[in-house]
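A single protein chain has been omitted from the complex, and every remaining protein chain is retained in its original position.
Naming follows writing order (A and B), and every chain is counted from residue 1.
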Amino acid sequence: MRNAALAAKLRPRAAGRRLTRPERAELWLGALAVGLLALIAGMLVFVFRQAWPSFAHNGLSWFLPGGNANTQLADVYHSPADPAHYVYTLRAWPILYGTLLSTGLAVLFALPFSLLCALFMVEFAPPGIARLMTPTVRFLAAVPSVVYGLIGILVLAPWINDHLVSASFKLDVKPIVPIGGGGLLLATLILTVMIVPIMIAINADALRSVPRSWLEGSAALGVNRWRTWWKIGVRTARPAIAAGVVLATARALGEAIMLAMVSGSFIFAPNPLDGLNMLLEPIQPLAATIVVGAEGLSVKPYGQTLYAFAAVLLVSSMFLSIAGWAARQPMRRHGVR
Amino acid sequence: MSATAVRTRARDSASSWPLLDRVGLACCWAAGLALAAVAAAIVLYMGWKGISQLKPSLLVTHPTGDVDQSKAGGFLDPLEGTLLLTGLGILLAVPIGVATALWLVEYGRPAPLARAVESGVEIIAGAPSVVLALFGLTVFSSSGLSFMSFRASGADEAFGRSFAIAGIVMSLIALPSVVAAAREALMQIPNHVREASLALGKTKAATIRRVLLPSIRPGIATGTTLGMGRIVGDTAIVVLLLGNTLLTEPQTDVPVLGLLRGTGSTLTSYVYNNSPAGEGNAPDKAYAAAFVLMVLVIGLNALAARIARGRDGGPAWIR
Partner (left out) sequence: MDPLMPPPVRRISLDAPPTVVEPPANGNGAGAGAGRARAGAEPSPHAVERMRCEGVTIAYGPKIAVNRVDLSIRQGEVLALIGPSGCGKTTLLRSLNRLTELTPSAARGGRIALDGEDLDAIEVTELRTRVSMVFQQPNPFPMSVFDNVAYALREGASRRPRKPALAEPVERALRRAGLWDEVKDNLEHPALRLSGGQQQRLCIARSLAAQPEVLLMDEPCSALDPVSTTTIERLILELREQIAVVIVTHNLQQAQRVADRVAFMYLGELVEQGTSDEIFRAPRAPRTRDYVGGAFG
């Protein structure tokens, strides 16, 4: 048998030679995997090619503030049919800013909250409560985003509108921006609720896999349970926690429907000068902008503009994947994982 | 342990801890209880809304686009759409996903290619579903692939919308879960199992079919249910790739193909369209449909958890 294998290796591959069955299996499986890869690569190329005109026409100012993005998008949508006169002018800063703001704030709130919840779950909750926490987290992670959006738009947005928005503020800004209940605050709040379970799950898993001997070593030195978990547990789990942050950020960035429902759906850059009222101002993050504009995809320049948003999202999610990988590296120094 | 009274484990009291540590512990409790409160609020509210709005008749009547909520009909079509799309997506995702995982773990050469495939799957897993939907919409409205697409009667422009197209894109979002679960399962099979099979003179292909595939079945099942959960819960793809219709509209009368080329709705798009954000505005119907949707998705997740139980309890279900 070995001779036969050797002979097969030595024989030059004849073009029409029949493949043996194992070889065929490998070939088929490999072809499928490579086909998948080709599809993904094709998708990347396609998205970036479609997105190119929008970037090319605006240059770097695509990413900068200037003018009203709502009217700019409307102009793009209504551009003349003649390809020579397509309108592409767009300053997408308010969209990017809204995305950064909602995602960043949500992750900022979710990180300490999820870490505390994970610690509670793993160590500090009495056994009865701890047993209930896992299904709770699973439940929150499983609720579809459209349900979160529904609760946001039907329950929370009216409540915010009635209780938090002052009439004078509404009147003041009325010429510039409509204030309903939906806006930065609501978007951030629901995003937080959506990403917290992911982060809790990852954090709790990481905390559980901290070697017991380290925790016992710390306890044996007379360090109390809180410090032991904080200094040894959380410290050891840091890379996984960072990876969880990255995953949650990617999830928040890509969330479209829920944000289209509760973010106010008006392209606006919340103004820090408005103080806390800034939280009530509407935003329209990238993914939500795509959903809201999808009907206009058949208008070529508009479609290409949407692809530009998609390209930004794809690039960010790829960077986040790399960041997630990098986040898992540092503990190698200490020989962990 | 007869004579001696055995004490069970005693916990230390926090009263002697430094103030900062006690504050931390209090925050810990507060966070845990807040989380439970949020979950309880959602369960109670959605349960209450769902049970008060959901009538069995809604599940079997067609929706009508009526402005008046009481006449807006049920959500039979969205329910069918959800089932159809889930079936379609999973039917595509599972074979491709398992094959990819098999190739990655069992062959995986040339190594750079394997790494490229891995990163490709990673990219898909990280890509927002709305981006995938946008991609599908444009690709399938191009002339070469438009045969799969729905056309409005009279118009000869392909919209790039149909169940078939939505199903294909849905399979992409289920794929990473399947690949990950199958890979995990394959990697847990110790090498001596493979060696034993090879030593009996079986070929590698036979080993895969007879030995490996059967033993990773629970892994595949986990991945499948998780992928189904993702498909059932996804909205962006449906809204983009099926459009704003409520009724299932087959393209032709041909039984299966006509339906695949037709459009319709799913529970998620039904909820979206009936919320104030969509075109119809029937919040009661939206609540009822959202309740059904939640029950479905949570059922699927619970199922996945059940299948995965007993194996390592890692958070495979997160994706």
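The rule we apply is simple: contacts are C-beta pairs under 8 Å (C-beta built on N, C-alpha and C of every residue); 3 or more make two chains touch, one makes a residue touch a chain.
Since we're looking at a predicted model, the values are computed, not measured.
Colleague: Which listed residue (A:155, A:223 or A:278) would be found touching the missing chain in the intact complex?
Modeller: A:223
Colleague: Applying the definition given at the start, please give the residues of chain A touching the unseen chain.
Modeller: Spelled out for chain A, the touching residues are 211-224, 227, 231-232, 235-236, 331, 333-336.
Colleague: Considering the whole complex, not just the chains shown, which residues of chain B touch the missing one?
Modeller: Residues 1, 3-13, 16-18 of chain B touch the chain that is not shown.
In this text, only the chains that are shown with their structure count from here on.
Colleague: Distance-wise, how many Å sit between the C-alpha centres of chain A and chain B, to the nearest whole number?
Modeller: Using C-alpha averages as centres, the distance is 17 Å.
Colleague: Please output the residues of chain A touching chain B within their complex, sorted ascending.
Modeller: My answer: residues 20-22, 24-26, 28-30, 32-34, 36-37, 40-41, 43-44, 46-47, 50, 113, 116-117, 119-121, 124-125, 129, 132-133, 136-147, 149-151, 153-155, 193, 196, 198, 200-202, 204-205, 224-227, 230, 247, 250, 253-257, 260-261, 265, 287, 290-291, 294, 297-298, 303, 306-307, 310, 313-314, 317-318, 320-321.
Colleague: Could you pull out which chain B residues touch chain A in their complex?
Modeller: 12, 14, 16-17, 21-22, 24-25, 27-32, 34-36, 38-39, 42-43, 45-46, 96, 99-100, 102-104, 106-107, 113, 116-117, 119-124, 126-135, 137-139, 141, 157, 159, 175, 203-205, 208, 229, 232-236, 239-240, 268, 271-272, 275-277, 283, 286-287, 290, 293-294, 297-298, 300-302, 305, 314-315, 317-318
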